[in-house]
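Every protein chain of the complex appears in place save one, which is left out.
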Amino acid sequence: MKKGSAVKSRVWLSSPYIVWIIGFTVIPLGVIFKYALTGREGGFSLEYISAIFDPIHLKAMVFSLEIALGCTLFCILLSYPLVLALKHLNLGKQGFTMFILILPMWMNFILRILAWQMILSNNGILNLLLAKLGMEPLQLANTGAAIMIGVVYDYLPYMVLPIFNAVAEIDEDIIEAAKDLGANGFTVFRKIIFPLSVPGLLSGIVMVFVPSMTSFVISDILGGGKLQLIGNIIEQEFTKSANWNLGSGLSVSLMIFVLISMAFTTKNEVEGKGSAIW
Amino acid sequence: MVERLKNLCSRCYIGLIILFLYAPILVLVMLSFNNSRSRVTWGGFTFDWYQKLFSNGQIMEALVTTLTLAFTSALLATLIGVLGALGIHAMRQKNYQIVMIFTNIPLLNADIVTGIALMLWFVHFIPLGFGSVLLAHITFNIPYVILSVMPKIRQMNVSLYEAARDLGANALYAFFRVILPQLASGILAGFFMAFTMSMDDFVITYFTKGAGVNTLSTMIYGEIRKGIKPEMYALSTIIFVFVFLILLAANYWPQKRKSDGAHVVENL
Partner (left out) sequence: MKKRIAGVLLAGMLTGIMICTVGCGEKKAENGSLTVFNYGEYMDPDVLDQFTEETGIEIKYEEALTPEEMYTKYKSGAIEYDLLCSSDYMMQKLIEEGELQEIDAASMEYRENIGDKYWELATAFDPENRYTVPYFWGTLGILYDTTKVSKPVDSWEVLFSGEYAGDIIMQNSMRDTYMVALKYLGYSLNTGEEKELREAQELLLKQKPDVQAYLVDEARDEVVAGNAVMAVVYSGEAYLGNQYNEDLTYVIPKEGSNVWLDAWGISKNCKDPDAAQQFLDFLCREDIAAKNFEYIYYSTPNEAVIESLSEEEKSNEALVPAEDATENCEVCVQAEPEIHDLMNELWKKLKAD
């Protein structure tokens, strides 16, 4: 990082922000920790932090992990062909990519997920179409598959955009040079496009993995209440069972888990993901 | 031949992804024309809900709250965030990392935890109401601004600023004329990111709002059990079409003007 002396003096500009994070991030986090570390009888206890190892919670955690990993994988698999296709057709330049990916976000999230429920239900739109085509109906409603479709749908843009931005920055000349030297399409992808897209891929992974790990509204609506993610359990502890200590304990465990897994993927390089979206 | 096949495949694939992304939206648009209160029965085509929408005071009030909230919170978050990013960037490596970790926390935390943590904290000093939701939204919006602006700050050419100062510009003038233009795209990206996130947020709003404050999201949530009011589909469709037209205009229409503009500049 290059820093002139004139630049150094601008540290003070961040003071409102520092005050803000102390007031509205650090302290509330402290409140959650306080609840998480308070036992049934009051007083300090690790009871609720370790509650994550309860078989019920562990099971939900494993299921969340499956959904999050599956979602991340599907998003990656769907994103690369899309990015390559967009690049191939030269559609990226006019903001087309951002356009098609951001626009759906302006329909309310809950409504969009409810619409998926109508598409996937037993007598839903998808099965209606399949019947018209003379195919067997699919039993998707209220299954893990429905949840998976929901999370992939919701988080796909967060994967496509950073990868797209990384790929768009690749110098066309490099690819041309490789082709001139006899590289085929696959080699170009393997040796040039993929390695250069890795930073985008990493921020994509963070932006997809984390929210799909902690979501609960999607699994609530598309899982039919039969399948529970850890997010659902946390939500119920707060809103239904009124056990704030347990809810906080599980949240803290989840947070620690997410932070550790992110440390592996990103090595502190989560920046730029916001701009990667726009 | 191979090239044409490749083109066809690319088009088909993009088409499929667009279908995947827009299928639910199509469903919602259809529902806004459905002449039945139930979402699962088709009662024929109607424009009724669009008419009823504007006479529905509750929905209109929620819309105003939602827009005011999104706009104010995005604006304030941008202000605090941009200044913050400029300052953080100038920090020593260690402080920089600590602050960035805390910046990422709202993004890495489950929404519900952020929402509840803020609620538990707010009750100590302010009554829940519009103000508390605003504070909460600013809080989760700032990281988006910082993360959009930071890469631009990194790429920023500091010597230009120093050159301006050397040539006699005062700090403020140099900031507005040299620094800000370099960051503009990042700042705007952050602002709209924040605006979009604020519009779409449900969980955090739900926990930090006071009685009588309703955004579109919390209103829709309250209607899930009894069935979403069709007016809501109509409103969503209107918002969607509105944003669609704006993005369309911004994407294609001024394209020509830009080249004209460049032309003008060249002629100067």
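Note that the chains take the letters A and B in the order they are written out, and that residue 1 is the start of every chain.
In this section, contacts are C-beta pairs under 8 Å (C-beta built on N, C-alpha and C of every residue); 3 or more make two chains touch, one makes a residue touch a chain.
Everything numeric here is computed off the predicted structure, so don't read it as measured data.
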Per the touch definition above, residue among B:Q51, B:T68, B:Q97 or B:Q155 touching the missing chain:
B:T68
Of the listed residues B:L8, B:I101, B:V123 or B:V241, which contacts the missing chain in the full complex?
B:V123
Which of B:N35, B:N95 or B:S185 sits in contact with the chain that's absent?
B:S185
Residues in chain B touching the chain absent from view:
36, 38-41, 57-58, 60-61, 63-64, 67-68, 71, 119-120, 122-123, 127-128, 184-185, 188-189, 191-192, 210-212, 221-227, 242, 246-247, 249-251, 254, 258
Contact residues on chain A toward the hidden chain run 56, 59-60, 94-95, 121-124, 139, 141-142, 224-226, 228, 233, 236, 238-242, 278
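To be clear about the criterion, only the chains that are shown with their structure count from here on.
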What is the distance, in whole Å, between the centres of chain A and chain B, each centre taken as the mean of its C-alpha atoms?
17
Given the complex, residues on chain B that touch chain A span 6-7, 9-11, 13-14, 17-18, 20-25, 27-28, 31, 39-40, 80-81, 83-91, 93, 97, 99-100, 102-114, 116-118, 120-121, 135-136, 138-139, 142-152, 154, 158-159, 161-162, 165, 186, 188-190, 192-193, 196, 199-200, 202-203, 216-217, 220-221, 224, 228, 232-233, 236, 239-240, 243-244, 247-248, 250-252, 255
State the interface residues of chain A toward chain B in the complex, per the touch definition above.
1-4, 6-18, 20-21, 24-29, 31-32, 35, 78, 81-82, 84-86, 88-89, 91, 94-96, 99-116, 118-119, 125, 153, 156-157, 210, 214, 216-217, 231, 234-235, 238, 244, 247-248, 251, 254-255, 258-259, 262, 268, 270-275, 277-278
